[in-house]
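Scroll down for the structure; my scribbles are underneath it.
Every protein chain but one is kept in place in this view of the complex.
First chain written, first letter: the chains are A, B and C, and each begins at residue 1.
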Amino acid sequence: MDQPAYPASRDLAFNLTGGPAGATPATLAALGRPVLHHLDPAFGALYQRTAELLQQAFGTRESPVILPGEAVVGLEAAAASLIGPEDIVLNLVSGLYGRGYGAWAGRYAREVIEIEVPYDSAVSASAVADVMRVRPDITVVSVVHCETPTGTVNDLDAISAVAAEHDALLIVDAVSSFGGIRCDFTTWQAGLVVTAPQKCLGGTPGLSLLHVSEAAWARMEANPAAPRGSALSILDWRDAHLADRPFPFTPPVTDIYGLHSCLEQYLSEGAEAVLRRHQAAARAARAGAEALGLTLWARDPLVRSDTVTAVRMPDEIDEQDVRALARADSGVMLSGGQGDLARIVLQIGHMGTGAFPLGAVIAVTALGRALRSLGARADIGAAVEAAVSALDA
Amino acid sequence: MDQPAYPASRDLAFNLTGGPAGATPATLAALGRPVLHHLDPAFGALYQRTAELLQQAFGTRESPVILPGEAVVGLEAAAASLIGPEDIVLNLVSGLYGRGYGAWAGRYAREVIEIEVPYDSAVSASAVADVMRVRPDITVVSVVHCETPTGTVNDLDAISAVAAEHDALLIVDAVSSFGGIRCDFTTWQAGLVVTAPQKCLGGTPGLSLLHVSEAAWARMEANPAAPRGSALSILDWRDAHLADRPFPFTPPVTDIYGLHSCLEQYLSEGAEAVLRRHQAAARAARAGAEALGLTLWARDPLVRSDTVTAVRMPDEIDEQDVRALARADSGVMLSGGQGDLARIVLQIGHMGTGAFPLGAVIAVTALGRALRSLGARADIGAAVEAAVSALDA
Amino acid sequence: MDQPAYPASRDLAFNLTGGPAGATPATLAALGRPVLHHLDPAFGALYQRTAELLQQAFGTRESPVILPGEAVVGLEAAAASLIGPEDIVLNLVSGLYGRGYGAWAGRYAREVIEIEVPYDSAVSASAVADVMRVRPDITVVSVVHCETPTGTVNDLDAISAVAAEHDALLIVDAVSSFGGIRCDFTTWQAGLVVTAPQKCLGGTPGLSLLHVSEAAWARMEANPAAPRGSALSILDWRDAHLADRPFPFTPPVTDIYGLHSCLEQYLSEGAEAVLRRHQAAARAARAGAEALGLTLWARDPLVRSDTVTAVRMPDEIDEQDVRALARADSGVMLSGGQGDLARIVLQIGHMGTGAFPLGAVIAVTALGRALRSLGARADIGAAVEAAVSALDA
Partner (left out) sequence: MDQPAYPASRDLAFNLTGGPAGATPATLAALGRPVLHHLDPAFGALYQRTAELLQQAFGTRESPVILPGEAVVGLEAAAASLIGPEDIVLNLVSGLYGRGYGAWAGRYAREVIEIEVPYDSAVSASAVADVMRVRPDITVVSVVHCETPTGTVNDLDAISAVAAEHDALLIVDAVSSFGGIRCDFTTWQAGLVVTAPQKCLGGTPGLSLLHVSEAAWARMEANPAAPRGSALSILDWRDAHLADRPFPFTPPVTDIYGLHSCLEQYLSEGAEAVLRRHQAAARAARAGAEALGLTLWARDPLVRSDTVTAVRMPDEIDEQDVRALARADSGVMLSGGQGDLARIVLQIGHMGTGAFPLGAVIAVTALGRALRSLGARADIGAAVEAAVSALDA
């Protein structure tokens, strides 16, 4: 054939990545609304309504913060705002994002203690409890709920209880979990949770969505080094959703349109239905990948994420080649290994608009075709059968 | 009447503000393109092409930087990246943004020297030369090209020559000038210039567009305190437009679509034609406002911006009321006074998609109707005649 | 200047024509919804809902018909379906559309009687009564409510009463009146009314919207020559909105999306508020045009339409040149004379999205600039003042 079915010049057909994971047509249509001035009353009303919808989605008593900047901005801002030179941070590391958070924590903390586990596993609550017993001076616990590159989850329900018991402030990266995996910020007594629209909510990258507890606000206000008058300031945006409060600077108007739209869709579908949709898609992806002949990266079923599945490539097969072929021949975009996992592990995303019944069928077909092109074996038929059976399980 | 023609629930008809200043239908359509994963080859190609178009628009030899985050992020990042504890910064203050920059400079510099002039005037190059003669240890000059809240411009052609003569690094805020007022980054020998899509280019707020000279890059790399691994890091994004370079984090995909589209339109219209369009709109706005009976904030015609016109309200008239009525009755959104100018001065924007022949007619009609509603005099007929005459001048 | 502000390659800024008259951003966004198969349940639900909204807008007991094809299709289909070789049609002619309808009626009727009046006036109900008294064998009365090319209206309230008295079937062309001028299909006892989305409703051209009375349905069914299995068949589409009824052929899916959206907006704004908006815009357009020095085509204020204003050009001035200049220099599109009025009369549309407070200001400014360019006098200032005053009258 002269050229692949999907050359780079042609948009992909299926975004089955670890995010940005695509948006519905309704969300895309919302992005085209004329760009209002941020002080226009119509924008003010929309912004306020969006904050209310987000609070509904969060299920919290506190108003959330919509911080301009992709999720990493919210994560960095959380460290800068909440961690001070008196703090001893326990940072849990079960993947690259956890490792990265340690660096941010280290900029501001007196000391950072880490529990690191192999990246195909999770940090256990008992390990956390052990460390906290030994080091009762720990003031902050930071943890990534779902590690996208490896598709693993830490058990926040258990870990949060340990942190709460020791009165440590809990900082959670729920960027690729919220909306796809049950998150109960209130029961967790989480101090600060960061999530984002472009994963399970089907929005655009460009915003950090923050839950901040009353205790965390108090701490932030008491922290003289917490950013103010800065892109990293959470405090600046605390009251932005209140009528007649000026924005600290121009918010990304278009991203707010998108967030408003995808929150409406999320709430209309219903949090429980959205979770079930992610669970079904995840079951299908895992079953399909295994039946295809691949090994799931995380061996323990309990640590596998419902939003993204990491799979190990057969020996001699470079995941970059697999993904390039899946994109070129089948129009399917997958995510790739990062860090040590580059060339070894790839991810099938099933989050947000990527979490739909036939997603796994599409993914395993694209993967299977690519593997075969590279000379590897792949039982596509069995994979699809397994995916389909898992859907109805 | 039961309710105004344009209640808050209804979008405005005309965005004649100091920015975000609206977008063309073509740009809005571009925003609705499906959200690609940032590592998708189609997105990579688009990003690279966008950086090339931006370089063409900048007219520079160096590749520009597209930094995620609204313009203030670029401005803060410039200070954080380029100003160190050895630096003595000369910050020029002719308005609120200049004043604000002093605070950022002060965070990082050994010393900040300021030349402040009344906000209805501009800093003269000779004043800069005088200070630099006295303080040859000045290493950085920071200046705002156009002060949006007051519609005034500093003469960058002259000021840049002085800075260059003293080998000082020049940091320019060209956010609300680039695209509407001639900017020659190369002749200026500017170290770093920050601009943004949502003003004269007709894009969305959410990106900082940076020109960085080779000298500035060298300085940044030599600065151990320059942000790295941070939302404020310019260094992280230096090579993001190169093929096969990973993005430091997920760029705001949708904003890039918009930027690509509005740059294509800008280059297709032609830089000179765009400047003429802004000049004509500015002439009309000034003439119209004066004929309406209002006083232009900047008395010296040479300091008046071609992108925004600040006008003083009659005594006893609060500009907030005027703007609320212009929005409610005429569907025209204008910008308001900030800081000391609140309630006294408002701005008619004529930038980007707001710079069009009948813009001034629409603005003065809306203003005149609002003023009359508040009991003030306003000669709308004369104002429109003056605006129309100025267009063809 | 090298080229006009608005070359043909650049979209206009203001559509102030007699229709298609533009659409709101919300309607335009609706058009981009993925093209569903017409038998998809989601499309079925939308179609049914759209028919319900249309019935609400019509304020009728009967379900309306959404006939594929621009308004002329509905008009031709009405003649073909309702007029048979036994019929004697009284066709009222006060403009080009009325004249045109006579030709359609003549194809099917035994005899067509016409009352024709000068095109700057309207057919009086008493003239209709006179003819009907003399010719009690008239079975059908056909009438154009608003003649777009001349901006005149026939008094349907009075004329319909005469037709009803004589038990004649009333066929009404309300294409450029419905939504902008009060239409009471039920009180009129109208047999069939044709309107369309692209005028006062702010939709797209491509659909005929029909009210058909029970009596008219009976007549149509009894007419063996009424089109069936044809693009001109109204009967085929009678039940298309009912669940589980197949469409006779594929409806224009995208136009239905647009119609649904603009009906939602119409009903949300409220019929009375929409009428007031059109009245204000019409007052302003008339006052502005007269103050500009132009003569309104219809001398009798009672026959002037609230949806479009026809104005006579000064001697020696060709309206085609005026419109070309208004488009090129001001970005304002107006409508032109047709038939005998070509080159003499132009129309300022103020219908649908073109009916907004500053519309007249924009129109007279563009007209004035164009007239001046052609060497004619035009008092733009006075025109704008008059328009503004009329708005608040």
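We take it that a residue touches a chain if its C-beta (ideal position, glycine included) is under 8 Å from a C-beta of that chain, and two chains touch if they have at least 3 such contacts.
None of these values were measured; they are calculated from a predicted model.
The omitted chain makes contact with just one of the residues C:22, C:64 or C:98: C:22.
Summary of contacts with the chain left out: across A:125, A:366 or A:390, the touching residue is A:366. Within the full complex, the residue among C:179, C:336 or C:368 touching the omitted chain is C:336.
From the set C:312, C:327 or C:369, the residue in touch with the chain omitted from the display is C:327, counting the whole complex.
By the touch definition given at the top, chain A reaches the unshown chain through residues 1-3, 5, 11, 13-14, 24-25, 28, 32, 273, 276-277, 329-332, 356-358, 361-362, 365-366, 368-369, 380-382, 384-385, 388, 391-392. Although one chain is not displayed, its contacts with chain C can still be listed: residues 8-12, 15, 17, 19-23, 28-29, 31-42, 44-45, 68-73, 76-77, 103-104, 198, 204-206, 229-232, 249-255, 258, 327, 333, 335-336.
Mapped onto chain B, contacts with the missing chain fall at residues 25-26, 28-30, 32-34.
Assume only the chains that are shown with their structure count from here on.
Because chain A and chain B share one sequence, their contact can be compared position by position; here over half of the interface residue numbers appear on both sides. The geometric centre of chain A is 52 Å away from that of chain C, both derived from CA atoms. The set of chain B residues touching two or more other chains comprises 11, 28, 32.
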